[in-house]
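Okay, here's the structure, questions in a sec.
Just one protein chain is left out here, and the rest sit where they should.
Right after this comes chain A.
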Amino acid sequence: MTTQTRLDSEAAAPEPQAPRTPARRRRRITPAKVLIWAGLILSTLIFIYPFIWLISASFKPRGEVFDNKIIPETFTFDNYLNVWQEAPMALWLWNTVLVTVLAAVTVTVSSAMVAWGFAYFRFRGRNLLFGVVLATMMLPGAVTMIPQFLIWNSLGMVDTLTPLWAQNLFGSAFYIFLLRQFFLGLPRELFDAAKIDGANNWTIFTRIAMPLCKPALIITLLFEFQAIWTDLMRPLIYLRDSDNFTVPRGLKALLDQYGFGGEWHWEIVVTASVITTVPMIILFFLGQRHFVQGIATTGSKG
């Protein structure tokens, strides 16, 4: 319990900033403050403007996509109607949702199990084995990429969605590391008490440890959801038939066809980009607190 409340308060901490207020109450405008706010507003504009540009371009007719105007001269909704006909966008979205949900759920459950195995039990060779887990994080993906492809190829799974998520059944080093840190923060007495009450290892894990680590499990889910949704390389390697594409792979195909492929229908590319990005923006607003906390903790503990 203590860890959970600590984490929650940590996540909420950046906003209030209690101790520093007395000096700030006076609200004197100093040159330094003007500079800081100018910097903040300018950089916010730079970060947000590409989104505004993209969204506004998606409401422009073909000829005006590149006019750099914030408010479209001729406002049109046609792109959002046409894009579904020009490409199997709905199917791509469905494929992506399927892969992403499967990948995120399996990696969270399997990584939590493995992390618990390393955090709770004491056995010979534990540190050595955990060292191997950490070492695999250092291995560039390029080394294992080709043999992994050959494995899926020999199983006849190329051009199916399976290779995009099935490896997540076996946990992922980064999340094992992350979740183990959280499990180690739980008080051991809790589990010993449950054991005396007759709980077995599995119940201790599912009924006590997992619920207490909910924030960390949510972080894992969100991180993996984002990673899989946005991935291009694996879909490029594994998917051939356009009916099997995920949205990023489909977006790349649209760019190749409508962008510099000669047809020059950038309004379709722009609109498809918006459709690909919006779910991630929604995901961020749904889990903002967890994203921020997850990034801050991995950064300070890595």
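Operating definition for what follows: a residue touches a chain if its C-beta (ideal position, glycine included) is under 8 Å from a C-beta of that chain, and two chains touch if they have at least 3 such contacts; residues count from 1.
Methods note: contacts and distances are computed from a predicted model.
Undergrad: Given the options "L-lactate dehydrogenase complex protein LldG", "Sugar ABC transporter permease", "Sec-dependent nitrous-oxide reductase" or "Succinyl-CoA--3-ketoacid-CoA transferase", which would UniProt use as the protein name of the unshown chain?
TA: Per the UniProt record, the undisplayed chain of the complex is "Sugar ABC transporter permease".
Undergrad: Write down which of A:L54, A:V105 or A:M157 is the residue touching the left-out chain.
TA: Per the contact definition at the top, the residue touching the missing chain is A:L54.
Undergrad: Out of A:T76, A:T162, A:Q181 or A:Q257, which touches the unshown chain?
TA: Per the contact definition at the top, the residue touching the missing chain is A:Q257.
Undergrad: Just one of A:G39, A:G131 or A:P211 touches the chain that is missing; which is it?
TA: A:G39
Undergrad: On chain A, what residues meet the omitted chain?
TA: Touching the missing chain: residues 13-15, 17, 19-20, 24, 32, 36, 39-40, 43-44, 47-51, 53-54, 57, 66-68, 110, 113-114, 116-118, 120-124, 126, 129, 132-133, 136, 138-151, 153, 167, 169-171, 176, 188-189, 192, 195-196, 201, 205, 226, 229-230, 232-233, 236-237, 247-248, 251-252, 255-257, 259-262, 266, 269-270, 273, 276-277, 280-281, 283-284, 288, 291-292, 295-296, 298-300, 302.
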